[in-house]
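What follows is a single structure, and I will ask about it in a moment.
Here the complex is missing one protein chain, while the rest keep their positions.
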Amino acid sequence: MLDNKDFSAWLSRLSDSHDIYGPKKTRKGMLEWARLEGGQLPDPEPGVPKSSIKTFYFPQPETLFEFSARPKKEDAFRLHEPSRHQNPRLLIGVRPCDARSVVLNSMPYQEDPYFQENRRNTFLLGYACSQGCSTCFCTWTGGSPVGQDGLDILAFLLEDGLVLEPVTERGEELLEKAGSARDLTRAQEQKVDEIRQKAPASLPEEMEPAPRLREKELMALYDAPFWQELSDSCINCGTCTFLCPTCYCFDIQDETLRGRGRRIRYWDSCMFPLFTLHASGHNPRGEKIKRVRNRFMHKLKYFPDRFGPLSCVGCGRCVRDCPVNIDIRQVMKELLAI
Amino acid sequence: MPTKNESITQELRQKARHLLESGQVAAFLGYTSGSVPMVMKPFVARKPEDAERLEWNSFCVLNLANYLPPLLRSFEPPRRPNDPPPEGPLPKVGVAATGCWSRNMVVQVQENQMERERVVIIGISSRGMVDRKKVLNAVNHAEITSVKEEDNSLLVKGPGLEEEINRWDVIRDNCQTCVHPDPVIFDEMIGQLQGDRDIQDRFRQVEEIENLSAQDRWQWFTSEIDSCIRCYACRNACPLCYCPTCFVDDSRPQWVGKSREPVDTAIFHILRAYHCAGRCTDCGSCESACPMGIRMRILTKKLQKDVLDLYGTEAGMSIQQPLPLSTYKMDDPQDFVLTESFKGEKK
Partner (left out) sequence: MNPYLPYPARIDDIVVETEDGSLKTFRLVLEKDRDREAWTHVPGQFAMLSIAGKGEIPIGIASSPTEKGHLLFTVNRAGVVTTALHKMDVGDPIGVRGPLGNGFPIDSELKGKNIVIIAGGFAFTTLRATLIYMLENRADYGNITVVYGARTPGMLLYKEELDAWQRRDDLDVHITVDREAPGWTGLVGFVPTIAGQVKPSPENAAALICGPPIMIKFTMPPLEEVGWTDDQVYLSLENRMKCGLGVCGHCNVGPVYVCKDGPVFTRAQVQKLPIEF
């Protein structure tokens, strides 16, 4: 147990060796990731920040390597891996859904050196959710508002401070430097237990779509009639994919300036028609309905068939910000009904 | 006593059902309610019974004109780009339209994106649509789980929250400064036309920025767009953005970088706005669709103001009226073509 003053002092000491980030309210009133300096604390607003945690693992853009871009010169295409001297990062106030997304994304990114390096370099101090929001549904996707997946330290916020529980060894090492921790009082212990029990109950009733969807026949889901209505409203923007913590598709491109070049990867969205366009002009997912369907099928069927869990952590960002109210919870129910 | 929007909903359902039942239209484009308060779902009714799902309220913020050309095409027999248009009358689509939406339909007809004969427009004079971000600000971003709409107020509820908000206070900026709330083309009306509104300071938002120094203007612009995630919701919600390949997506040549570099984001927003010059009706779809709360509408509003100042016209007021930037007249203002030194003006 640390009171807020000691917590802030600890962060202040850590900020000498770590870059610290956490959710803060912006001038427009929305919660967003911000650099925290000098022992600043994140804003303890309920719910997830506007952008997902993937920005830290899958930056927009990521330089894969640099090169000389004078094709005929002797030094052409001598590759340099980008220098990546950076302090370890500590993210504070991470919600359990976001932390879990890192674990899920690690599955396809198992062999990806950039993602894995960012993972090694980033420490997560999570805040357990004491109350779900109306758009939250982590309990449908295998997560929990007090879940530990992906976190190094899990914190329970009490009125007079935080109860910090190490999850990983490196989380424990960090906590050792916290110093002045106090033992929990009986009342504080009770409060933590209460959050643990009540938080999941504040969310929609648990269901387990992943195993049930894995059992379903692929083409039966693919041919379901409801995709048409979904596609009728969709404007094919990238809001859902770019805000989603588990949408991880990217494009690769070369950028050059005066003979120096870099190959970058940046977020791409399967909602965009050019995502699948062949050089010949043929487009296998040229119609909107195919793109809308692909995004959900990937999250709810293709990914689970390959890796087990859904590629969704129930953070509700897509539900909250889709301009035409396409709701993945509804899509899950439709698919389960087939 | 039903509210005005409840009455409109009833009449809209009746008219849509009749159009679908009588076979006059193959589909009716409107709105239905969704799973989240204050976000409506554009909805295509294809069967008479679907008409019962149509809803009308102050959260119908996306311009339905945006959906029309592709929806009409979906009822045409498939053809390749250079094939001649199919012969004979093609199926029609019904649609609800407010002032600005109908003006965008006019622009689409002028720009050969659709034929007037193929749409049956049910006109609704707009009382202004609500900006959900303003509502969120009004309750300090507390969680909202339900909103009940009266004619002049919103009753907003959430965990530990119950607040009545004056409707006009949270009306979108574009609607608050709207001069032409009435549909300019329609086949049937629901309710009465209200006539043009007399707005004294319709360009106030633009003038505030015009009055800043160049440096401060740039500062305003860059900080306004710095949260842009390049999701293109603004572009995709816009009925003017129908190019088969947008300049931001084009790779031959590549005009603009695709990630979140500030210079690329700035180019995207500046060019998107300029492509709307003389065509934009200030419908506000772009701003309503933006997940990050960027007020990119101010850019297009500035161009709307310039076009009005220079050419005396506003987009989409009638099908016959020529588009200002694709028409040339001898007396068009052209000072902007010449640099200061060409004009020989000494400061």
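A few remarks follow.
Going by the order they are written in, the chains are A and B; count residues from 1 in each one.
In this section, a residue touches a chain if its C-beta (ideal position, glycine included) is under 8 Å from a C-beta of that chain, and two chains touch if they have at least 3 such contacts.
Bear in mind the structure is a predicted one, so any value in this text is a computation, not a measurement.
The chain omitted from view is touched by exactly one of A:Ser12, A:Ser68, A:Gln131 or A:Thr168, namely A:Ser68. Within the full complex, the residue among A:Asp160, A:Glu173 or A:Asp305 touching the omitted chain is A:Asp305. Only one of the listed residues, A:Gly93, A:Gly161, A:Gly261 or A:Gly316, touches the absent chain: A:Gly261.
Interface residues of chain A with the unshown chain, by the touch rule above, are 64-65, 67-72, 76-79, 81, 108-109, 111-114, 218-219, 222, 248-254, 256, 261, 263, 265, 268, 270, 275-280, 284-285, 290, 294, 297-298, 301-302, 305-306.
The rule we apply is simple: only the chains that are shown with their structure count from here on.
Computed centre separation for the pair chain A/chain B is 32 angstrom, with centres defined by C-alpha atoms. Interface residues of chain B, counted against chain A in their complex, comprise 34-36, 39-44, 62, 66-67, 70-71, 133, 136-137, 140-141, 143, 145, 158-159, 227, 229-233, 235-237, 245, 249, 257-261, 288-289, 291-293. Residue ranges on chain A touching chain B, taken from their complex, read 25-26, 28-32, 45-47, 50-51, 60-61, 131, 133-135, 229, 232-233, 235-239, 241-243, 251, 253, 255, 264, 266-267, 269, 272, 274, 288, 319-327, 329-330.
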